[in-house]
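Got a structure for you, questions after.
Yeah, one chain of the complex is gone here, protein chain that is, but the others are all in their spots.
Chain naming follows the written order as A, B and C, and within any one chain the residues start at number 1.
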Amino acid sequence: MLVVMKAQATPEEIQAVCEHIEQLGFRAHPLPGAQRTAIGITGNQGEVDRGNLEALSGVAEVIRVSKPYKLASRDVKEEDTVIRFAGTDAAIGGRDLAIIAGPCAIENRDQAFAIAEQVAAAGAQFFRGGAYKPRTSPYAFQGLGVEALRIMADIRFRYGLRIVTEAIDNESLDRVAEYADVIQIGARNMQNFSLLKRAGKLRKPVLLKRGLSATLDEFLMAAEYIMSEGNYEVILCERGVRTFADHARNTLDLSIVPAVQRLSHLPILVDPSHGTGRRDSVLPMARAAVATGADGVLVEVHHQPDKALSDGPQSIYPDQFVRMMDEIEQIAPVVGRHLPRGIHIEIAAG
Amino acid sequence: MLVVMKAQATPEEIQAVCEHIEQLGFRAHPLPGAQRTAIGITGNQGEVDRGNLEALSGVAEVIRVSKPYKLASRDVKEEDTVIRFAGTDAAIGGRDLAIIAGPCAIENRDQAFAIAEQVAAAGAQFFRGGAYKPRTSPYAFQGLGVEALRIMADIRFRYGLRIVTEAIDNESLDRVAEYADVIQIGARNMQNFSLLKRAGKLRKPVLLKRGLSATLDEFLMAAEYIMSEGNYEVILCERGVRTFADHARNTLDLSIVPAVQRLSHLPILVDPSHGTGRRDSVLPMARAAVATGADGVLVEVHHQPDKALSDGPQSIYPDQFVRMMDEIEQIAPVVGRHLPRGIHIEIAAG
Amino acid sequence: MLVVMKAQATPEEIQAVCEHIEQLGFRAHPLPGAQRTAIGITGNQGEVDRGNLEALSGVAEVIRVSKPYKLASRDVKEEDTVIRFAGTDAAIGGRDLAIIAGPCAIENRDQAFAIAEQVAAAGAQFFRGGAYKPRTSPYAFQGLGVEALRIMADIRFRYGLRIVTEAIDNESLDRVAEYADVIQIGARNMQNFSLLKRAGKLRKPVLLKRGLSATLDEFLMAAEYIMSEGNYEVILCERGVRTFADHARNTLDLSIVPAVQRLSHLPILVDPSHGTGRRDSVLPMARAAVATGADGVLVEVHHQPDKALSDGPQSIYPDQFVRMMDEIEQIAPVVGRHLPRGIHIEIAAG
Partner (left out) sequence: MLVVMKAQATPEEIQAVCEHIEQLGFRAHPLPGAQRTAIGITGNQGEVDRGNLEALSGVAEVIRVSKPYKLASRDVKEEDTVIRFAGTDAAIGGRDLAIIAGPCAIENRDQAFAIAEQVAAAGAQFFRGGAYKPRTSPYAFQGLGVEALRIMADIRFRYGLRIVTEAIDNESLDRVAEYADVIQIGARNMQNFSLLKRAGKLRKPVLLKRGLSATLDEFLMAAEYIMSEGNYEVILCERGVRTFADHARNTLDLSIVPAVQRLSHLPILVDPSHGTGRRDSVLPMARAAVATGADGVLVEVHHQPDKALSDGPQSIYPDQFVRMMDEIEQIAPVVGRHLPRGIHIEIAAG
């Protein structure tokens, strides 16, 4: 259910409606829009009575949301969600494309800084690096953990890059939330509902990767898990699905980009590195992602991919990243977008 | 690496080899066999030096294990793993087929007891029921939690059935471990490595369901995660994979049964309820599972499936379960198996 | 549309209704049942007027068939289709299981006879062997063609086995129809509509294999193509579909057996050789196929698989075939079936 408030509804009226909903045992999600505020109602205790709500002051109408996902649906919020990063001009979901780049895993300070310097110089605004790695084998490198988080905090300080890194369980989630600007939840955890709910209690943007065999509905329902707990800053990310095709590690399903944009107001990025698993396919698919209208790309960059502790074969070289940025920049205007180069930090006046 | 001890090696010699391995920074996994003990070596710090190990007293030979999974591999342990339940004649993995039956979710005491009574009467030895439900929607029934665990503990007391129930995160894992005889880890958590590792620290059997798009290698690697922490009682379970086929909810991949049996010593069960999602396909596929040589089946049974809070359409009626047991009983001898009817509890002499 | 005739309708009345339908520009398909005859109406010129038909003598009622497939649907013909072979007791679709065995390709007379002798001795009633091979590579062995057909005709004469062999195009179809008892249409040709229509004009049973990515609806629609031309003797065959799973060449989708049996009256066989591509999985899956309730199995048998010109790794040895027959024989009664051993040829009195 969705309560649409009148355009002139006061904050007090909105507050009163929310309290009324919560008293009925449901959860109220006020979602401010350009024209007016809508209030999403969630909960699993059945149906809210419609008549009573419509009688409340400031309420324009009460709408039933037919989709299984509510808060993630465009029915509930028509305008695109734009996620902003306080104190900077970086954003995900608006006119500016978001470019997130960095190594699969943080291996050591020198490696991380070497790559960060190059991606920053090429104009990226976001740096990604794995601190906690979900590896298929228990005997493979599992990441540097907090040490990696600290290195990335220093990278943010040094280059101004916003940090994106993955949390793989409750414990790492708390740590990641402390250090990162965007918390990534990986494909294998897309239906780790416990982790999603916990991420929903945080107030930091969550980058949610599509599961290897997730349908669009399941993907949006996973976002809904986060949002149902009150965290509305969810960024979706397509990273390839599993099919019979063997010419790439996964099959990058770019047609999900327009499909998401029809159904949801959430931003959608594309990860051509995991999506193909091959260095020589990353640039073509990154260009394609922008051409479909995606809100940005997430790519693995490594200055010495042959020595990388994980995912070397799919990491592009820094000079390929520079070329990718140039190509994306040219495609951006065709889809009404712009590629910002570098991040601008606002210096608060003393 | 695998250290094969001589047939006449003493417990002290085995102990000494284990300690030597641990001092080198690796983990030692003594695996007793019918003829002699093998000791698996795991760890991600590289290779153990072979010569030193071979020089230790009681060591027959040191073998390199080429598979990415070690402890789960038949190379390391040739004999089938049989999981026994203290104080009973119930077992999973041996000559006797294991039948695990019960409702998708425990809805209330009456429902649970009504079903338990019927599956016990039909000869099941294991009762399954969901206490914590991983649901696609945050607004769907999430299970009764501890209340359900307590109901199942009473069912064990009343009917002697061993209890199988799912843990969905660390918190529920601790609770489930307290009450259940077998801890289930669901398909969506098959690569929740944090949960797997934690389950590996317990000393209770773990029933691990195959992920919706997991390859056989990934499935065995997930088992390896549990085993690498010292819990060797892992039961694999095929429950259907995701494909384009739309005549069933999932595509039950029975050919994984002989494939698992070639590569691993772990028991493998089949869940035809989730595997098909259709009541009228459960019996045919349960018979087929036994005919392939699976170690048993896990089925959803409900006395009032139309009123079930989840998975009603795939739950069979108690009388269908009776028929399934009769059919399975007849097929069992063809594959060298036997269907036990009911569980025998050993009464300790006073 | 389906015209159901009264139980006491005369052949003349049935004939008159058929003629009426054909005069309207449609095609009439009289389908005799145990109680009464139904007449299927097909054609793509729109709808037949119902009232006029219902007024014809002998007509009980006129029913609209909602499925996209008509003649293949159980709505149109409730009883199972049983395909009989004149002059023998062999049948496909009835109580008796049909076992079709032989090499992937006929390589030469000696090879073919050696294998035929063994499968006949083990009790098979049908011999399969490729004369025309649809090979992925234009440079691979393409089959002996007519020479192979002649060898198989001699095998029929010598051992009484009914012959099943594949046609790959119109030209080979005419040849195969001349020599074989059952015309196979392979998975890659399941939607070769031109070939299907031409096979529909013949009056010989057609064994239609499921395409590698065919849904159940598409599979039944392919059968419908054959039936719409007047050939109602179609045998369906599951042979594995293509998925991400890599532990077998294909994923054998046994759950299609009960699904077909719900929707269609046509017999359904299973091919565990192509379905798995691995010798050591053939027996488990053949047993499973019978346990699901399939009408029989089609297996590749070779006395020297290591020297086979095609599909050696999936061909079982003759002694494995003997074992398979024994195991299937034991499972058959559980599903109300019987395994006939050998074929009985009726000798017409002089």
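Just so it is clear, a residue touches a chain if its C-beta (ideal position, glycine included) is under 8 Å from a C-beta of that chain, and two chains touch if they have at least 3 such contacts.
Values in this document were obtained by computation on a predicted structure and should not be read as measured data.
Undergrad: Considering the complete complex, identify which of A:101, A:216, A:266 or A:325 is in touch with the unshown chain.
TA: Hidden-chain contact among the options goes to A:216.
Undergrad: I'm checking contacts with the chain that's been left out. Which of C:6, C:135, C:156 or C:323 qualifies?
TA: C:135
Undergrad: Which one, C:191, C:304 or C:330, makes contact with the chain that was left out?
TA: C:191
Undergrad: Can you say which of C:68, C:87, C:313 or C:333 touches the chain missing from this structure?
TA: C:68
Undergrad: In the whole complex, what residues of subunit B lie against the chain that is missing from view?
TA: The list for subunit B reads 242-244.
Undergrad: In terms of residues, what is the contact footprint of the unshown chain on subunit C?
TA: Within subunit C, the residues that touch the unshown chain are 42-44, 68-70, 134-142, 168-172, 188-189, 191-195, 197, 212-213, 217-218, 221, 224-225, 228, 241-242.
Undergrad: Provide the residue numbers of subunit A that touch the chain removed from this figure.
TA: Given the touch definition above, subunit A has residues 213, 215-216, 241, 243-248, 251-259, 262, 275-276, 280-281, 284-285, 287-293, 327, 330-331, 333-335 touching the missing chain.
Here is the rule we use: only the chains that are shown with their structure count from here on.
Undergrad: Please report how many Å separate the Cα centroid of subunit A from that of subunit B, as a whole number.
TA: Computed value for the inter-centroid distance: 35 Å.
Undergrad: Whole-Å distance, subunit A centre to subunit C centre, using C-alpha means?
TA: Roughly 51 Å, centre to centre.
Undergrad: Can you list the subunit C residues in contact with two or more other chains?
TA: Residues 243-244 of subunit C touch two or more partner chains.
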